[in-house]
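Removed: one protein chain of the complex. Kept in place: all other protein chains.
So, chain A:
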Amino acid sequence: MSGEDVVHDNTVVIRMMSDLHKYIGNPTQQLKQDDTIEKESPPGNRTGVSNTSCSILDVTEAFAPDMPRSAFEKYQRALTAELVSVEAKVVQLESELAFQRNEKACTIVELEKNYTILKQGKIRDDEKYADLQQKLRYVVEREKATKEQLQQCKKNLDAARGGPNQKFINLQREKHKLEAELNEVKQTTGNIIAEHELELQRKDSEIATCVNQLEEMKAQQRQLLKRQRTTANRQQQEEDLKLKLAVAEHRNRELEEKISRLHEAEFVSKSISSSLSKLSELEAENRRLIDDNNYLRSTTENTLLYKEKADGLETALARANDRFNELLHVEALNEELTSKLKRWEAFAINTAGVLKSPEEYSVSVAEQQQREAVLTQQMGEVKASNHVYKERCANQQQEIDKLKESEQQPKSNIKPEILRKLQKKLVFVMTERDGYKRIIDTYDSEMTINYQSLERQRLAELQSMLDAYKKRVEQLEADAGLTLQVGKQEVAGAAVDSSSVAREVLELKQELEKLTAEKQKLAADKEAWEMRTEQRSMQGDYDPRHTKVVHFERNPAAISTQRRAGELEALRGECEMLRARVLILEAGGSGRGDVLDLTAQVQEKVQGQPSSKQVDEVKNQLQSLELKNKRLIEAFRKTSQEFREVCYMLLGYQIDMPCNSQYRLRSMYAESPDDHLLFQIQHQNKEGLQLLESEYMKTTTVKELMDTYLKQSNSIPAFLSSLTLDLFNKQTTIFA
């Protein structure tokens, strides 16, 4: 709480004033209170308290009823300072209180602990005391018993006084002993009792001191409780103040928030008012816009409608244009046709007054054409007859020629009458021929173009087709008749063939019986076969098409047989060794000292004599190798022969090898068998071939070739081929 706040709070000032008046009214009581505080508070805090009292006194001195305003302010300041100091004091006191509380708790705990320890000690002492009393009782009882024994012994002694002295002495000794023991026990018990009494006394005193301490502590506790109460009161007050302060602060904050909210609301209201003012404008604008929108929508619909209409109109226009064009075309056609018609009509009128329409004209044309066809037919006939006449005419001409010749040769033979007749005939024929020719010419002039031939051809084809169809129909009809006939025949035959059917049934029955018999036989066979197969399968047979038999490679049987074979081999070797030994022994008969040498000799002999098996093996190898060699040689010979032949055929030279590294070439076209070339390989420089001198080389042609190809170009193949060509030319020239 700040000083200013205190000043502003009027109630505080009034309360302080009342306190001051009280203080002034009863200073002694205050002093007393201060004294009590001084007494209660620990020595460290005394100074602070006295200071506060002093300061308060000072304030009272300074404070007067007619105090000026500055003094009042001073007083206020002093009060605030005091309040601060009081607060500090309160805090200090609180800390002190806490400390005291802790201390008190510790002391209480310690005291309680001591108390319990002491209690326990007392209980233990009591127990010890009880034990000792019991012991004492026991000892007393024992004493009594011993006394009784003693008395008994005395009685016995009295009774046995007449007995031997030894016994008496013994008894006396025993008695002494027992008495000594008794005394010892008494002493020890006395000592123990004293010790315990002492201890008890000590414990009692300790308990008393503890009780005192406890009382002191209780007093202290009471004091502390008092202080605690006061501090609690103060604390409560403080808490109340704090609560008030918190409430005030909370209210303050709420108010501030309210203010801020109000500010915001103001701002919002301002903005809303501005927006409201705008809203009206916006609404007006909105309305305007809506109107515009509606108007535009209606206009767009209208425009769309107009567009559609325009499209429709355009299409209609296009159609109309087309129609118009068509119309023009049709008009033109019409004109053309009318002109044609007119022409036709004119033509018709000109040609035939009867014909008035093109149909009639076409009919007349067809008639004309038919007539034409008839005419052409006639013309063909006429042509044919013309041809015939021509032939006849030629014949007659020939005859005439013959006759003329005959007339010239033997004029006397021919009669002049016949000649005249013939001449007349000739003239007649000639005129006839001329007439025919004329007719043909006229026809030719008339019929330059032949329309009808094609139609005729087509007609003929159709006629032939019709004929073919007719034939087919006839054939089918004939077939139908035939089938009908056959059916009738069958119906008739069915009745007739019942006997044959019966025969057939009998045959079938027989066959059935045969088949059943066969079936039974087969079933029996099958059973037998199954039995046999089962037997075979029991014996381990299997179908190699579906099954295979496998076994582990290293099976016990194989291992044992292998082992056995090894053993057998070893035994055989041993046997042989022994045989050799026996032989040596038999042959040598050497003395006993040579036994060691004997084994060596045996081994030598066994190793020295190659076993027949080894020899056989070697022989076999040798034979196989020889066979291989032979085969290789044969193969080589064959291939080399082939190679040479091919070389001879391809290159025209037979290549031989008379001796090592020499090669003899003999041309295919050589004039004599002695004509050959000899080459030698020079191993010193690689690929070197040297031509050796021979008789054939001294011939002029060869020399020339050698000069041109070997000496100048150093090319053996060129030389050889040129030689071949040369020889070939010579041969062919000779043959030619």
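Criterion: contacts are C-beta pairs under 8 Å (C-beta built on N, C-alpha and C of every residue); 3 or more make two chains touch, one makes a residue touch a chain; residues count from 1.
We adopt the following convention: contacts and distances are computed from a predicted model.
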item	value
Among "DNA polymerase epsilon subunit 3", "Mitotic spindle assembly checkpoint protein MAD2A-like", "Monothiol glutaredoxin-4" or "Uracil phosphoribosyltransferase homolog", the UniProt name of the subunit that does not appear here	"Mitotic spindle assembly checkpoint protein MAD2A-like"
Residue of A:564, A:628 or A:703 touching the missing chain in the full complex	A:564
Option from A:165, A:280 or A:539 whose C-beta touches the chain left out	A:539
Touch list for chain A against the chain that is not drawn	535, 538-542, 545-561, 564
